[in-house]
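Note that one protein chain is taken out, while the other chains of the complex remain in position.
Each chain gets a letter, A, B, C, D and E, in the order it is written, and its residues are counted from 1.
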Amino acid sequence: MKISARNQFHGKIVGIEKGATTAHVRIDIGGTIVTASITNNSVEELKLAVGGSAYAVVKASDVMVAVD
Amino acid sequence: MKISARNQFHGKIVGIEKGATTAHVRIDIGGTIVTASITNNSVEELKLAVGGSAYAVVKASDVMVAVD
Amino acid sequence: MKISARNQFHGKIVGIEKGATTAHVRIDIGGTIVTASITNNSVEELKLAVGGSAYAVVKASDVMVAVD
Amino acid sequence: MKISARNQFHGKIVGIEKGATTAHVRIDIGGTIVTASITNNSVEELKLAVGGSAYAVVKASDVMVAVD
Amino acid sequence: MKISARNQFHGKIVGIEKGATTAHVRIDIGGTIVTASITNNSVEELKLAVGGSAYAVVKASDVMVAVD
Partner (left out) sequence: MKISARNQFHGKIVGIEKGATTAHVRIDIGGTIVTASITNNSVEELKLAVGGSAYAVVKASDVMVAVD
């Protein structure tokens, strides 16, 4: 499946913290850590595990820009 | 100002494409290009320009995870 | 690619309206029309066209619930 | 109240899973199951219950498009 | 219709700027100006007009917190 989201970054899962219904997954993208907040169900269905390969996917309309 | 968004990545602006009301800004984060869809007004107020330094900022709840 | 988004609905593209930078794509999911606002670039890269098959994809945290 | 969100789909609640602060509500829209991640407080205030009638509401800018 | 979004603020429309497909609507909520980016179609269907009464509606998962 190819998706319209402009931002799709490949990396390695370095952390999974499960809550009651929501999990926080951390992916290392070439040294940058991206944090995703997804459902526990998604973690299970995609069989996400620390050390595994994964993509962080973000729609362009969800990215903000900041300056110092 | 410090913001709660888990994902704040520093880079350099490599492209700005303005539409009628919405602009697409591309930021190079260590070789990865992040695309942000923001208002033209924001581009002007933050004085964003190609070659300038900027951060891409994304809330964790807006990040999805994908696997091959 | 398999993605964590809980909502992935298969249907047929029934409308594409391109703006300056942003396009509105309408997908018929079993009689229900879903409207997506995505970049013109995505429309081109995915070669979206009226009559074509496509999925509408939505993260669970972006769905609200309403009652009468 | 009428809202600007382009996507408003009527259906029946088929599942409510409450977490510590966040609940996952599943709505059957003509055979398609839509999952919404909302606050526990919203579930209570709207008196959502399995079997009840409800709408899934999604802003167009939160819908992505994918192709096989 | 009652909606699960935690944030629903009543005010008066003080500006509407239409682009090619996307409009920016500004609502004065007791002296605070809230800017919404919605489709031109929504502006027309809801018959939004400067001076009219309206609500700004935001899902809690789309609100960030910042400190100085």
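Points to keep in mind about this one:
Keep this in mind: a contact is a pair of C-beta atoms (placed from the backbone, for glycine too) under 8 Å apart; a residue touches a chain by one contact, two chains touch by 3 or more.
Not measured: the values here are computed from a predicted model.
For the options B:20, B:34 or B:57, the residue in contact with the chain missing from this view is B:57. With the whole complex as reference, residues 3, 5-9, 24-25, 27, 29-32, 34-38, 42, 46-48, 52-68 of chain E touch the missing chain.
Residue positions on chain A in contact with the hidden chain: 17-24, 35, 37, 61-62, 64-68, in rising order. For chain B, the residues touching the chain absent from view are 1-6, 36-39, 41-43, 46, 55, 57, 59-61.
Here is the rule we go by: only the chains that are shown with their structure count from here on.
Annotation: C-D is the more contact-rich of the chain pairs C-D and B-C, by number of C-beta pairs in contact.
Residue contact pairs shared with B-E exceed half only for one pair among C-E, D-E or A-B, and that pair is C-E. A separation of 21 Å divides the Cα centre of chain A from that of chain C. The mean-CA centres of chain B and chain D are about 29 angstrom from one another, to the nearest whole unit. The mean-CA centres of chain A and chain D are about 23 angstrom from one another, to the nearest whole unit.
Multi-chain contact residues, meaning those touching two or more other chains, occur in chain B at positions 3, 5, 19-22, 24, 35, 37, 59, 61-62, 64-68.
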